Each structure stands twice: as C-alpha cells, then as structure tokens.
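Before I ask anything, let me first share the structure, which is written out below as structure tokens.
Removed from the display is one protein chain of the complex; every other protein chain stays in position.
Showing subunit A:
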Amino acid sequence: MGKIKLKGKAGAATNYIKRNQALKKLQLSLADFRRICILKGIYPREPKNKKKANKGSTAPTTLYYTKDIQYLAHEPVLKKFREHKSFVKKLNRALGKQQLSIAKSLEKNKPVYTLDHIIKERYPTFTDALRDLDDALCMLFLFATLPSTDKIKSETVANCQRLSLEFQHYVIRSHSLRKVFLSIKGIYYQIEIKGQTITWLVPYQFSQQVPDDVDFRVMLTFLEFYQTFVGFVNFKLYTDMNLVYPPKLDISKDDGAAGLNAIIIEVTNFSLATSQVNDKQLAGGALSLEKSAQKINSEERLKTLPKKLAEIKNKDERAASEITPDSVDNAETEEALMDDFMDQTPVLPTSQEQDVLMQTFTYRDIHSASVALSEFENLFSKCIFYLSREVPRYSLEFIIRAFGGQVGWDATLGVGSPFTESDERITHHIIDRPIIKNQFLARVYVQPQWVYDCINARKLLKTKQYRPGHELPPHMSPFVEHKEGDYEPEMENDFEGMVEETSARSKEQHNQAENDDKDNDADVNEDAPVLDHDSDYVENEADNEDMVYQMELEAEVAGTPFAKYKENKAKQISDGKFHNNSSSKPRAESGKKRTSKEIEEQEIKELAKIMMTKKQKRLYSKMQYGKKKQEEKVLNLKRKREEINQQKKNAVPISVKDGKKRK
C-alpha cells in the first residue's frame, strides 16, 4: 500500500496561494507587493478547479502561483524596498531634529535599486524582450506626450521622450517599419525586428487631459520598468547596428522642437577598426562583433522568410502582377526582377498549391521576396516631401524617413528642416487644407493619408484621389486578415493600375508633374464635382460591360460551355469580386431560394443532430451561436453597403443615365 495522501497536501491546494497569505509570507505591505508584482511580472492565476485550490470554497479570491511567491522572497529589490523604508525613517528623524548634515549624508547614501537583473530574468533572450515590447512602447510614447504634473516628474517625461526618439531613430535606420494605421485613438505603427512584429500606438499630439480616475502610481511603476527595459533594448539594437548608444542630444535643436533631428547618431569607431582588422586578417580569425551580428540577423531573416514569402505571395496575387517600376533606373536589378516575375506569373497558382502542400521554396522565390522587401523598405527613396504646417510632422517625418524618403517642413513645425518650401527637388507636398494659394507646378500636392495608404499598399498609389480638398478614399486597417466568411469592404480606390510611375518622374519629373496638374485641371474644369463623379460612375459601368463581354469571349475561346461559364460567374459574383450594383440582384436571388440539395443537406444535418450526445449538442449549438453572430455582423455590414450604394445610384441624375441608354 502506498503512502496515504492527505487532503490539501499536494496538487492544486499547495500550488496556489492567496494574496493575503502571500503578503504575510513576504512580510510586505500591499502597495509594495503590487509594486514588486509589476516589476517582476507576476500575475494572479485562475486555477483549473477553483474549489481544489481554495479549500472547497468558490468565493472570489486572488490566487497566485506559490512558486512565483517563493521566487519573490529572494528578490534583491525587496531588500532594497526594506532599506528604503528604514532610510525614510532615518531621514525624517534627522530632518525633525534639524540635523541637516546627517540628513545630507543619508541622502547621499540613499539605497538605490536597479532593475537590470529583473529584465534579464524576465527576458532571458533578446527575442523574448522584443516579443514583449508592445506595451512598453505604447507606455513610453504616451508618457512622452504627457505634461509633467505633481505626480509625473518632468525628468520622467524627458526620459520617455528621449527613449522613444532613440527607438524611432533605430526604426528609421533599420527600415523595419511595416504597417501604419491612422485610427481614431491614435496612430498605430507596426515594425518587424528579428522576425518579431511589434505594434504600438501613439496618441495624436494634443495636450492630454490627465484623468482623475487613474492611479498613476501603478502607471509609474510600469513606466519605471519599461524605461529601463526600452533603454536596454535600445542599447542592444544600436550596438547591433554599430551605432553609439546613448546617442548625443543636440540641446539647441531639442529646444527648437526639432524632434527626431535633435538626436545625433554616430557610428562606432570600434566597428570600423575591427572591420579593417578583419580585412587584414585574411584567414579570418574571430568574427567581428558586427559581422556576427549581421550573420545572426540574416539567419533570422532566413528563418522567417518562408512565412513572409507566403504573405507576400498572397498579396502579390491580390494585386495580380505587381511590378513596381520604382527600380527602373537600376537596370540590372530591374532585368533580374522582370525575369523573376515573368517566370513567376504563369506559375503562380501551382506554386501557391505548393505552398499549401509542401511549404518548399526555391531559391528564386527567396530571392524575389528579398528584392520585393528591399524595394518596399525604400518605398519613398525617390520622393522628396515637404510638410505643410498643419500636418502631423511627428508621424509623417518618422514614416517617410523609415521608408527612405527625404522630408522638409515648415518652420512652424520645428527647426532643422533640410530644405525650404521653394526647393525645386520637392516631389510631394503634403497638405491638409482644401485650398492652396501658391502652387508649385513641379510637385504633387497630396493629403497625408496618401503616405499611410502607400505604405499599407506597399507601393506608390496614384495621387488623384488624394488631392487636397478631394473626398478621401476610406482608410483601411492593414492589420485585418480576411478569413473566409468575413466581410471584405469594397475598395473604392481600386489599387490595380494605380501605381504611380515615379521612375519616370526622376527624369521627366517636370513634365509628369505638369501633366498631372493638367489632368487635375481638366478634371476640375470639366464639370461640377458631382457630375464629374457621375461620369466616372457611368464609365465604370460601361467598363464593366466591356469586361463582361471580354470575359465571355475568353470563355468561348477556352471552350467552356456557357452554362458552366455562367455558374462560374455567379460564383465570382457571390464571392464579391464584382462590386457592381448589378451584382446585388443575383446574390439576393441566391439568398432567397435554397436549392433542394441545400434543403436536403440541412435536413441531414438536423437528423444527425438528433443522435448527438447532450455534451456535443451543447458544444455544437455554442459554436453555431458564435458563427451566427459573425454572420449577422457581416450581413449587417453588407446591408448597409447596399443601402449606401442604392443612395449613390439614386443620386445619379436621370438625364445622364438616359443619355447613356439611348446610346
């Protein structure tokens, strides 16, 4: 017979500890306990079986993992907390007795704790640290915009500003920005470092109202940790790129609100020296720090490449053959590219199948993906922007520079602009006002959303819709991945064929801009804005008719029977490929009339449900509930879209329509 097991001596009963017990064990006050929990990243747990963990009671209690608490007991920071407590007592006594010299010496030897070891403990590898960077960045960027109050010290705010600027500089240097999104809450940025995607939110720069119902002690404890954390991360990122950390701050520029420009980035001499040494040592003894870092970097990139490739491919497909002629001037690469794409385009469907089946990639795939990536990273390399005074420089300067662009800005936005408004090199003038007084013909005037949409579309879009004063196309979230059954909003701005031919711009900049402007002028002069829109619309319809005819012809050539062709088409329509008004009719019909086959299937399902066990039935109904909810949401959105389309249709003046019909 085995040992008798006593109740409450093993398992969940001993694995969990109540908060008050933990406090007693650690001999801490609740405030200190909370602080240490925040710093050490310890959180309460929800046991699988609450009764077993809580002596048969189901009353709501906060339970911690016992080992977490044991692990806290040896924390050096806790010792410092206690020392600080006695230090405060001593100091108060000295001050009360007016023993100022003693107070001074006490103050000098004040116990200070560092959080370095905690960071190393919590994030043993750098990848772990990067994985958890989201919250830290959000917090830092928030506090960088807060006013200093009695609770928030000005040094804290300054440090946050500095750290966030340093981080932004790294992003600019490393071209790691991937997605941006203008939301009502603020601006989301997504970057990719060493295969980890990091997303953070930056509030719009207005003076924040500090609310009363927020406990700033908690926030500041988090911030204290995050400052150290981001500092170390920045150090690692900078040193990996052979930059000096901490970078120097140009105080005069900083005072002039230069923002990003106030920080002076320097390349380490050490790395230069070592690289020289390496060149000399042909046998290649020890790899330099830089090289090893690069190697690791490339290895990691290679590791994440398959995933990336799949993503890129999907995107490619969506955008059909995406040939960004950005790199036309670079003849060699361009040729190689074209070759790649020539090979790739016909193979695409099969290669996608391969993706799904085997996840194998050829060298060509990898190469083309890396080329596409580097192109994306230097999206704005041919563009020179000028920011008008009403646009958010703090965001635009960052993202434009992160994609290789050059920016200048109005003097009211801060000092340090590399060029003035009258500079002839400027290709894009970002403006957020409907009226422009003195237009330069050599540049394109766009609204700021254009920049963000370009990044999310991974290519330069046509600027027509983004002209100042125009109604902007909707700004979509780049983070949404459409799954089957999700609602996919219609893209009013068809991205296909909207590629801006910036390559030509480099030489024929002037002409192009003029042409553009002419177009623009023509647009404006042609008709009243409403009519303009209408003519667009009618054209669109005509285009569609043409397209249908074209498709029919193609089908005929291919030898598909007409019935099959129709079926395919109906399928396409229901898939939402056609966003025309004409598509609404067949869809509605198919929704109403269920085929006998569907009914039969439904019936079989119903019958099978009878034979399910209670548990299965419950689970099934739960799943169906969730599914139904999602479907309802999608239906609601579709219905609204249709209503909007209907309204637009109604708004079309009859005369134009009639004219078209007669024709």
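Here is the rule we go by: contacts are C-beta pairs under 8 Å (C-beta built on N, C-alpha and C of every residue); 3 or more make two chains touch, one makes a residue touch a chain; residues count from 1.
Definition applied: contacts and distances are computed from a predicted model.
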Quiz item: The chain dropped from view, which UniProt name applies: "Ragulator complex protein LAMTOR5", "Ribosome biogenesis protein ERB1", "Kinesin-like protein" or "Palmitoyltransferase"?
Solution: "Ribosome biogenesis protein ERB1"
Self-check item: Of A:44, A:111, A:195 or A:404, the residue in touch with the unshown chain
Solution: A:44
Self-check item: From A:11, A:76, A:124 or A:418, residue that would touch the chain that is not displayed
Solution: A:124
Quiz item: Hey, which of A:7, A:24, A:153 or A:605 is the one touching the hidden chain?
Solution: A:605
Quiz item: List the subunit A residues touching the unshown chain?
Solution: 34, 37-38, 41-48, 62-63, 65, 67, 116, 119-120, 123-129, 131-132, 134-135, 138-139, 142, 146, 181-186, 188, 199, 203-204, 206-211, 213-215, 218-219, 222, 231-232, 234-236, 239, 245-246, 292, 296, 390-392, 432-433, 447-449, 471-472, 474-477, 479-480, 489-490, 492, 603-612, 616, 619-620, 623-624, 627, 637-638, 640-641, 644
